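The complex appears here without one of its protein chains, the remainder shown in place.
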Amino acid sequence: MPPEKNAENTRELAFIEALKEAYIEEMERDERVFMVGQDIQGGIFPHTVGLVDRFGPERIVDTPISESGMYGTAFGSAQEGFRPIVDFMFGGFTYVTWAECSVTTGQYYFLHGSQIPLPIVITLAVGTGQRLANDHSMGLHGSFFPQPGIKVAMPSTPYDAKGLMKAAIRDNNPVVIPWHMGLMMDRGPVPEEDYIVPLGGADVKRVGTDVTVLANSLQLKNTLEVAGKLADEISMEVIDPRSFEPFDMDALLRSLEKTNRLVIVDEDWERGSFAATISARVMEQAFDLLDAPVTLVTFPNMPIPGGYMEPYIAPNPDKIETAVRAVCR
Amino acid sequence: MPPEKNAENTRELAFIEALKEAYIEEMERDERVFMVGQDIQGGIFPHTVGLVDRFGPERIVDTPISESGMYGTAFGSAQEGFRPIVDFMFGGFTYVTWAECSVTTGQYYFLHGSQIPLPIVITLAVGTGQRLANDHSMGLHGSFFPQPGIKVAMPSTPYDAKGLMKAAIRDNNPVVIPWHMGLMMDRGPVPEEDYIVPLGGADVKRVGTDVTVLANSLQLKNTLEVAGKLADEISMEVIDPRSFEPFDMDALLRSLEKTNRLVIVDEDWERGSFAATISARVMEQAFDLLDAPVTLVTFPNMPIPGGYMEPYIAPNPDKIETAVRAVCR
Amino acid sequence: MSLSKTVKRELYEKLVLADRIDRMIYGRMMQGKLIGFYHPGEGGIAPGVAIGHHLTKDDIYTPHHRAHGIPGMLGKNVPVERYLAEHTGKETGCCKGRSSFHWSFPEYGIYMASGYIGFQFAPTVGWGWAAKRKGKGQIVWCSAGDGGYNQGRAHEAMLMAMNWKLPVVFCCENNGMAIHATVASMHPTEHISSLAKGYGMPAVIVDGQDVFAVAEVAKKAIRHVRAGKGPIFVETKTLRFREHDIGTPDLAGHMPRSEEELADLRRRDPVLVATERVLADGVLTQTQIDTIGEQADVRVAEIEQFADESTIARPSEQELMEAVYAP
Partner (left out) sequence: MSLSKTVKRELYEKLVLADRIDRMIYGRMMQGKLIGFYHPGEGGIAPGVAIGHHLTKDDIYTPHHRAHGIPGMLGKNVPVERYLAEHTGKETGCCKGRSSFHWSFPEYGIYMASGYIGFQFAPTVGWGWAAKRKGKGQIVWCSAGDGGYNQGRAHEAMLMAMNWKLPVVFCCENNGMAIHATVASMHPTEHISSLAKGYGMPAVIVDGQDVFAVAEVAKKAIRHVRAGKGPIFVETKTLRFREHDIGTPDLAGHMPRSEEELADLRRRDPVLVATERVLADGVLTQTQIDTIGEQADVRVAEIEQFADESTIARPSEQELMEAVYAP
């Protein structure tokens, strides 16, 4: 059982510090765990800074800008019994070695007769807010999500960041953990004692009765902001999926039994998204529960522009509010 | 206006011959059109056999097994005013150079200020039936579908194969045309005179009143088989989307006004699929039209096994029939 | 460092067996008794046999895809009946009949095959990294074709293996062709192994039709990398007597290869070359050779029997769903 978030031994940590604690604790627990990436010894993002002093260059492994070789370091060593965490820096770089980290990874265990596990954690920074435009801003959870054999989870709080990362490292399967750059410095309570957040468990981040909003990562934060703002008018129940695959459909259905209305906020394109998939599942499994059509808040179907356009093109509190109001009309 | 399918000057051609006619006619029409791929001078699939005799190795260009360089031949030359058709052989090979043929391609025109067009046709053989297992059998339309800036269309008849391919070649944008290996030798009427099938136009392949089934490619064939079999019991309207992006939502909604029931058959995984996306759109745009939840027939969420398992794991007439019966209950 | 008589005999036996298994599978494919496709090995089976033979069970190996890796598997003493069972969709297959041709024998250091040419380069870095970190003398043999080395992945693997001085042999089984494309039109220099120069990697070229020559080179190369001296490149010049895969026409570019050309190539059949050698060197007598052929036929029959008598794998969807993720 995960410890209470407000237990005595709980400190406030930044999201990125919580991630780093997960790496440290798991590397200390298990000799087989190591990290591989580009410039992680120095640290492009603070989650790896200082790790090399603690674990040495043998376990904090920097590679050339050779994504297939970098990912291959994880893939091959996992077959040989190691438990690699591979850091792709910006999420879009996974596309540079996509054959390897999507289909070859996802099919390995199953297609080869479920013989030996492939415990790899793939981690990547994603999301809008840096205004670097499409290739540096796109979300990758939607691209990994369809790949059978791969698990995908995305934290939205420091507590979840540490707990999901630890669960991912201990899992015997490939697990993708994108984390949103917009949350990097957010602070929140993180227990000192060992805990994991199991993959596949959603979290009700705010209880409400009028409408359910399923939102992840930075958009969860935006959604909670809207929920606060509308509190006097509309009682929003806000659910954080935390894990896209496996996905906690029960938690969602429980909420819908109460609210009968659903908005899904997802920082991704609508086409082929997690959001659309859940809408389709709700349709099939809970048609009779719905008092209004499920509504999505996603990117419009265009590459994410940079410049001054990002804030009004990406999902944002205004768009979420509009959708919530429309569904509750 | 496309000529009638049963005009006088219409012959029966195999699917693959129809594709080849499209290449030939467009290469003859326009000097800038050329093909690039691996072993297309020889021809792994019959759609390119003999083209080199007609157009020479300057326009039927074979490359090493260097997918990024091969794709780059298309991409770079398109910027320089050519109109390349790049043949990836098996669809899964696109993942080898995914950064290039998905996001870099899709964002190019828009992100760079909509200055010069990028007219590339990406063609690939996909689908189950060859029993080569996951990496050689997966559908790629679902992977290209979410990429903004890219169009995706998939023919299911020789008529559509020729017409869609010609439309794609004349389009000023990147267009992906996967074609299903299971249709390769299917024969059907193809007019001799010039025509195109516009991208974004669905086709009612069978008129009915009880339920709409949206099905593409090989699964369209399976669906029509079921429609024939059930004709006395259930009147199925069968719609071929032909084009996933742009998608002809109007055609679908028109049909739903009549049938109020929808099954979507898609040879892809459910997660992140075209099928799920359309279900979500129908939810948002036509909730009140529905008398039953939209039901999907897709792969179960596992890598596509080879061996003897493929026929009963992939969508097939039995699964389609079950879904249709359930929706009409 | 010449090979002992015993080793030569073993190599010869495995070569003959590899040849007959390849023909058997070719025959089965033509009879429709195989799933998916088959890339016949005839003409190019010697390198795999020679390489596999010198690897320990623990060493990690990606046998080249031609003949579906069977020469290399035989070299490494893998029970290839489980491969045939796999390729015929049986429960006893090395991947429980699910993979068609994606073999996997992890207990023999042969982790995987893939539908992607060049797939082996990425994990080779990880296998080599793991082997070096474990420090138990394990090595990695990464074989690919002349076409395989066109992949950018090859560059990344050679670069990283050299940076880290990993115990990896990069081997190119260069048969002069990739499907219909000739190596002359797809590679700018005479030898694929010229690529090694870019990384300061030592390279050796050897006649791939001569199983004994390859075996000597392989032995030395393995010793080199096992001693911690870093990667080495081995190029075996070999041949392909048949079409790329059964059903595809046998073209060079878009022209059929001529009867004469093919007849010419067949003079360098690896079994022929080896037979001449063992006779000339007094390693085997004609009678012994005949016996080896007969034993090979017996073994081939056993392999087929194993596959044929095994049950077709038809697990339920539910059973398969439970096999997607590891516990």
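The first chain written gets the first letter, and so on, giving A, B and C; residue counts start at 1 in each chain.
Heads up, the rule we're going with is that a contact is a pair of C-beta atoms (placed from the backbone, for glycine too) under 8 Å apart; a residue touches a chain by one contact, two chains touch by 3 or more.
These figures come from a predicted structure and were not determined experimentally.
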Check your understanding: If you put the missing chain back into the full complex, which of the shown chains would it touch?
Key -> A, B, C
Exercise for review: Determine which one of C:197, C:229 or C:266 touches the chain that has been left out.
Suggested key: C:197
**Study point:** Touch with the omitted chain, as defined above, among C:117, C:162, C:217 or C:323
**Key:** C:162
Study note, to complete from the structure: Missing-chain contact, candidates A:76, A:106, A:163 or A:303, resolves to A:303
Check your understanding: For chain A, which residues lie in contact with the unshown chain of the complex?
Key -> 38-39, 41-44, 52-53, 62-68, 90, 92-93, 96, 130-136, 300-303, 305-309, 312-313
**Study point:** Footprint left on chain B by the chain that the document does not show
**Key:** 58, 61, 63-64, 66-69, 71-82, 84, 97, 99-100, 104, 108-119, 148-149, 151, 172-173
Study note, to complete from the structure: Residue positions on chain C contacting the omitted chain are 150-156, 159, 162-163, 185-189, 194-201
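Please note the rule applied: only the chains that are shown with their structure count from here on.
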Check your understanding: Centre-to-centre on C-alpha atoms, which chain is most distant from chain A?
Key -> C
Check your understanding: Roughly how far is chain A from chain C, going centre to centre by Cα mean, in whole Å?
Key -> 41
Exercise for review: Could you tell me which residues belong to chain B and also touch two or more other chains?
Suggested key: 92, 96, 133-135, 301-303, 305-306
Revision key, fill the gap. Chain C touches at least 2 other chains through residues 93, 98-99, 102, 114, 116, 152, 320, 323-324
